[in-house]
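With one protein chain withheld, the remaining protein chains of the complex are depicted in position.
On to chain A.
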Amino acid sequence: MPRLLSSALALRRDPRILKIPPYLSLLCILVGAVWLFLLPLNEYSRRTYISENALLPGQVHTYFGGSDQNVLRAYKQEVNSLVGKSNVEINDKLESIVKGLGLKTARQNFTYSAAGRTFEGENLYAILQAPRGDATEAIVLVAAWENVKHELNKNGVPLVLTLARYFKRWSLWSKDIIILLSPDSIAGPQAWVDAYHDAHDSSRVASLPIKSGALQGAIAIDYVQEHRFKSVHIVYDGVNGQLPNLDLINSVVNIAGGQMGMGVALQEMWNHNDKYPDRLRTMLRGMLKQGLGLASGPHSSFIPYHVDAVTLQPFGEGWQDEMAMGRVVEGTFRSLNNLLEHLHQSFFFYLLMHRERFVSIGTYLPSAMLVAANFTIMAIFLWMKSGQPEVPAASTPESSDKDAPTPTAERDLFLPLAVVALSGSLSVIPLYVFNHVPESALTPLFYLFLVINTLLPISISLTTTKLFSPTLQQYHLVKSFSLLLLGMFLSSLATLNFSLAMLIGLLSAPLSFVKPYSSPVSRIVGYVLLNLTSPPAVLLASAAIWGLNVGDILREAAVAWHVTGTTSAVVVWCVWWPAWLAGSVCVLGQPAGQEGKVKRA
């Protein structure tokens, strides 16, 4: 044992051991990336299943239909006559309808401002009190007047009204049913949910005059299509990449797909053949949405409050009508009604790749963790390396005595820490600016920032070289500290928002391998290449790929920041960007003096 220990200690001093970490780090990234692509295979993913015994999806006959169809037609008439009217006028009419059903109604005003715009409106909601329930719990049925694409929810609103009338006739509800009719799909539901949980800023969002019990689940209907549909699209992404309990999605899949015989689609995969490419595409789309952390429908705002919610969108050409859609909601509500406690049995962290196939956190987390670990490995490696004398000692490693301490170079920490702290504190500027300038200024400001972003590392590098003439050791330490922070943030983030951690991890992977180049040509090439992976460059590239306007993306981000509290911007500007800045300074670094020895190092 002691011999083993001493040989291990000797191994520590072996110069060959110091060559391993960069390769290990590369291996981590490659394994992490390959891991992701293995997930859609049958061997790594699992079939979905209902974990919660109480749900019993699809076990009830649904009776929505018959004369309710006439009621729906009448409501549709009423709703059509309201098109183009003001929010208050619409609510006046809808409130009289809902009141006529014998439900308690109330309204709520909200005003948000973001990117120089004002988002204001008035929510209308009604509470159907469970006839035999105890009013301690409630489930929510949401129909926004317009969906996230600002299309009128022409069928959704009348359907929700009809369902409210229909549900009123049943006596079997154990929970109150809340009908929420909001003017838009993001701000309205957000204001309402915030106020329901008394977490609202009362200067912008009014308090709710009436409330019911704890929310147990929410279903939003986004039914724009006027003709008969074929399948239901389940939108489940919440704010900041949070997801509803998998049992809720499974229940809807079970009811719509199994009981009603409709198709079910996820992540806008309108046709899914359950083969590897489609699974991978579904998964990557889900990851992208999760990574962006934006609200994807009226349901998104519910999820941060631990209220499991999905939006259902009928699509396609088929023979299913509004009544079928109503029955899906009826069946889902009957299942939610069966619940005895909050949905908790199934997964909250998962990646769906087909309506009946998923991977859970235990299977996918290692990939993001490996990518994050590569930064930590490199940080430790660079720290060790910085401790070694830059000129190898005259005595060769073979002759070094075991008892003699390893020669340690003194580390000059001030400059590296200052550079890392500077890049970290500078990150507050883009975060603040992009979230607070008016919409019109966003695009010019972005291009200005692009230029500044390109020049900033050069100016920092020139200034430090001129003032402090940093050594190679100091460059190593700059990189070490910045990678240490990056690895730490990303590994923590991976447990909260896997996709975002994975995306940032892969995009900043080159930072692990940059170093000060001695020749000016390779320095410039390195810098240009690194600039291609800078946050603004990536933003520009993705805007080009999806045919979007950079200004629109930034506006959405600002709106998400102010309305739904999306924190992806913090990760981009305060985690990724500083790391990139520190990496760029390293690439441009011209270590003082020892050009000849740098090559050896």
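Criterion: contacts are C-beta pairs under 8 Å (C-beta built on N, C-alpha and C of every residue); 3 or more make two chains touch, one makes a residue touch a chain; residues count from 1.
Keep in mind that, in the parts below, contacts and distances are computed from a predicted model.
Undergrad: Which protein name, taken from UniProt, belongs to the chain you can't see among "GPI-anchor transamidase", "GATOR complex protein WDR59", "Proteasome subunit beta" or "CHCH domain-containing protein"?
TA: "GPI-anchor transamidase"
Undergrad: In the full complex, which of A:T282, A:N338 or A:T464 touches the chain missing from this view?
TA: Counting the whole complex, the residue in contact with the absent chain is A:N338.
Undergrad: Of the listed residues A:I29, A:I97, A:A115 or A:A130, which contacts the missing chain in the full complex?
TA: Of the listed residues, the one touching the omitted chain is A:A130.
Undergrad: On chain A, what residues meet the omitted chain?
TA: Touch with the absent chain occurs at residues 53-54, 56, 59-61, 130-134, 170-174, 334, 337-338, 340.
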